[in-house]
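A short worksheet on the structure shown next.
One chain of protein is taken out of this complex; the other chains stay put.
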Amino acid sequence: MNGSEVQFWSFVTAALLMIIGIYAIIFMDNIIKKIIGVMLIGDGVNLVLITEGFKPGGIVPIISEKLYNQSPGIFQEFADQASYSLPFALVLTNIVIGASTLAVLLGITIKLYQHYNSLSVHEIFKEEKI
Amino acid sequence: MNSELIPLMVIFPLISAILLNLMHGKDKVVRAYGILAMLVVLVVPIFASYGNHLFGAHPVVDTLPQLKISLSEVNLAIEYNFAFLQKALVFLLAAIATFAVLSHISNEKKVSGVYLSMIMLSIAAVSAVVMANDIFNMFVFLEIMTIAQAAIVIAVGGVSGYKAAFKYLVFGGVAGASILLGIALLLGTFGVLNISDLHNSLSGNMTNPIVLTAVGLIVIGWLFESGLFPFHTIKSNMYSAAKPDIAALLQTQTKIVLVALAIVLLRLFGGYSNMTAVMLGLSVGTLIIGSVMALLQTDFRRLLAFTAVSQAGLVGIGIGLGTRLGIAAGIFHAINDAIAMSLLFITVYFIYERAKTTEFKRLGGLLVQAPKLAFIQIIGILIVSGVPPFNAYQSEFRIIDATIQAGHPELGVLVILGTILTFVALMKGFYLTFLKENTTKIALGKVHIYNGLPTVTYVTLIILVIACVGIGLFPMPFYDRAYSVALKILVGW
Amino acid sequence: MKFQQSQEMRNLIAAIFVGIFSYFIIKALTDFDIVPGVSYIYNLRGPLIAPNMITVILFDWRGYDTLGEAFILITAVLTTGILFGRGVLGGDVSEKDSTPIRPSTIVQKVFAAPLVFIIVAFGVVITLGGHITPGGGFQGGSVIATAFFLSVVVYGFKKNVFNLSHNSLETLEGVGALIYLCLGLVGLGLSGYYLYNVGADLYPYLGVGDTATRLFSYPDSTNAGIIPYLNIGIALKVLSGFCTIITVLWGAEKK
Partner (left out) sequence: MDNLYDYLHEKFKALGGTQIGSGLSAEFILLAFFPLVLIALLRGVNDTIAIVLALLFIVAVVFSAPFVVKVSKENTDHYNIAAFYVAIVMGIVMFIMLGGI
């Protein structure tokens, strides 16, 4: 596979991850599965961002000593070769957001399980009638 | 123009949040520091001068051909805008938050530092969302706000709060991911994150299907953050699960975020009529369903929660019209309604604190015991229902005016219907709480306390009423500023 | 969704609408034309600050986002604490400490301690070299948190290698976040711009004094200014945040 194909299939994977996540959130009955769904959606978005940063044939956006010494002051050559680095930084932020949400949701799950002795949404929301 | 005080509106609450958390357990210190911090939070937006703040001092730079952007210059880093609208919204938030914090400090036997720190975090997050001119920064702080609000509800304890927070976080996760995917699509297409830059690159690009997908995704996020139609049950559940004095803060935050995000949406995609149509339609649905549901409730807190949601729908109608008059009236109504609904929530807070319940079947006959409270609440009901001398009248009238000017008189009728329904619902709550004969004698034990309202909260109520009357009598300074913001949104920032 | 029999139709309706949504998402993502945008400028100017572009974006160009990110973690940690009784309204509720004590085998006990030290050293290296090599505060902090969890699993919470109590973890987290906030305030005080990278001297015209520049210089080939220090603050924060979440969830009572 060449670069652009990799990118294409990466986007498809990301879309599938998000769709599976939405499916889990809406149709699954188990709370843990719903939480996994939320995380899958987050991971799908992360994959979209990572793939946006991908440049066919690009290098890692860390400047080597050779490139640094080659062009003091202006780093034209490095910038031409390097991957787009902004999306990677955004991904790092979103990973932490996902981890934080996961921690809180798992904590709530423990509490709900202690009270209802069940993880089924059907059981937990029994008091609210449909 | 650079103003040093602009970042402090976010940084100071963040520092206070950490310090309050570290102080947790030392009661006196927490009380003292809480009051001090709220004073600073209240004062900073007043003294901050208008302008922009560039984080990290990174300026605007010329673009290069390799960027493949059609702009002549781009912003390098995060930027904050601070103008009259931002000042008004941040100050409003700080004021309502001060009331919430003071009521917590003065009415609770044991002050919780962690709880106060959560309030501080949500203040910081909402202020950041209001001022940010960077779409990703906005998203980050929206997530902080979501988790902090969930924490405020969780802190009440009890399984209903956990359930409300669970729903809020799961759908918040969906909405957050939706906003972020929209941002990712915009970033991939245009390569910039600054809202002004995006606005410039987007002009003339509104037929690109990827951009339209991004619009849809961000609108879904907006619906969640402002508690409109599919998410109205989640928001109202949050309001009713929180303590009523904090519910006042939560609904203020919701309305502020509604306005802030809607301004971003209109600035970026204002020319796209399908987006405003979606905003308008779902807002109308929220208004009617919210007020109908409010009428059917058997609990005062849930009644107010649904009323707050339906009023958010009213704000959404103004903004969704997409005309100058509509946007101006919507922004104006958001401010007015945040004040008025806070007033009502705080009156219910008294009933909740003293009677330990807000269910109608266990309340009744409180007029004799709490005449002052009844008087203030009836004023609050009149304000929310849009009765002339008060502020909500000025904005609801302008919203109806805007619907007719925009060529949708039916919407004007719907707004009137919704307002009537709100009035009926609130009067029903008032009747069942204050006028109906008390049959259960539940609240009779500590009844005499009603007359001696805690001073801080009493003063709070007076200040809120004065604010409502003041804005109601002199609406023009506020409305004119809102109108100029609307003009700026439509014509150019 | 488990609806009643008469409402089985709802699943179908919901599935159809999710299908429509999915179709548009896939369609948008499959014909996507990517523009480098400002990333190119970041890559062009970034090497003046530090070799690792991602760290430079995280802590310099968009350092304020990272601040928000750090605070999301803090919010989550506090929320988890609230869930288990710290700071709920009406006074703290302390649950019984029901940390499962599972006897470790001799192999685990012998090998865990040195492994923990190796992992901690690895995390420290990742953190301190974050602006030169791949890595940074987040990665280093979470690696050290792994070591903490390993030692808790093997030796139990009471006798773990780190010997950090819950309170000291909270303090550590606060200190980490305050380091970040205060380094930002230094920039605000000296130049008037929050989180200005004092010491990297990207914009000499701001007139930040020599002393500050020398104070924040870091012994390596390029001058990264405050970035390494921000990395350390973030590492402390992430480490203690993850450790707190782990201990709170680990100690949750089983019923």
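Lettered A, B and C in written order, each chain numbered from 1.
Throughout what follows, a contact is a pair of C-beta atoms (placed from the backbone, for glycine too) under 8 Å apart; a residue touches a chain by one contact, two chains touch by 3 or more.
The structure displayed is predicted, hence computed values, not measured ones.
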Which displayed chains the hidden chain touches across the whole complex: A, B, C
Candidate in contact with the missing chain, chosen from B:I123, B:L223, B:I263 or B:V485: B:L223
Touch criterion as defined above, residue of B:L121, B:L185, B:L202 or B:V215 at the omitted chain: B:V215
In subunit B, positions touching the absent partner: 163-164, 167, 171, 174, 209, 212-213, 215-217, 219-220, 223, 229-234, 237, 274-275, 277-278, 282, 284, 288-289, 291-293, 295-298, 360-361, 408, 410-411, 413-414, 417-418, 420-421, 424-425, 428
Residue ranges of subunit A at the interface with the undisplayed chain: 22, 25-26, 121, 124-125, 128-130
Interface residues of subunit C (partner: the chain not displayed): 1-3, 10, 13-14, 16-21, 24-25, 27
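To be clear about the criterion, only the chains that are shown with their structure count from here on.
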Two chains sharing the most contacts, counting C-beta pairs only: B-C
Centroid spacing, where centroids are CA-atom means, of subunit B and subunit C in whole angstrom: 29
Numbers and ranges of subunit A residues touching at least 2 other chains: 18, 22, 48, 52, 79, 86-87, 90, 93, 97, 100-101, 104, 108, 111
Interface hub residues of subunit C, defined as touching at least two other chains: 25, 32, 34, 36-40, 42, 44, 62, 65, 68-69, 72, 75-76, 79, 83
Residues on subunit B engaged by subunit A in the complex (per definition of touch): 66, 136, 140, 143, 147, 150-151, 154, 159, 162-163, 165-166, 169-170, 172-174, 176-177, 180-181, 184-185, 187-188, 193
Subunit A residues within the subunit B interface of the complex: 18, 21-22, 25, 31, 34-35, 38, 41-42, 44-45, 48-49, 52, 79-80, 86-87, 90, 93-94, 97, 100-101, 104-105, 108-109, 111-112, 115-116, 124-125
In the complex, subunit A residues that touch subunit C: 7-8, 11-12, 14-15, 18-19, 22-23, 26-27, 29, 48, 52-53, 55, 60-65, 68, 73-76, 78-79, 82, 84-90, 92-93, 95-97, 99-101, 103-104, 106-108, 110-111, 113-114, 117, 120-122, 130
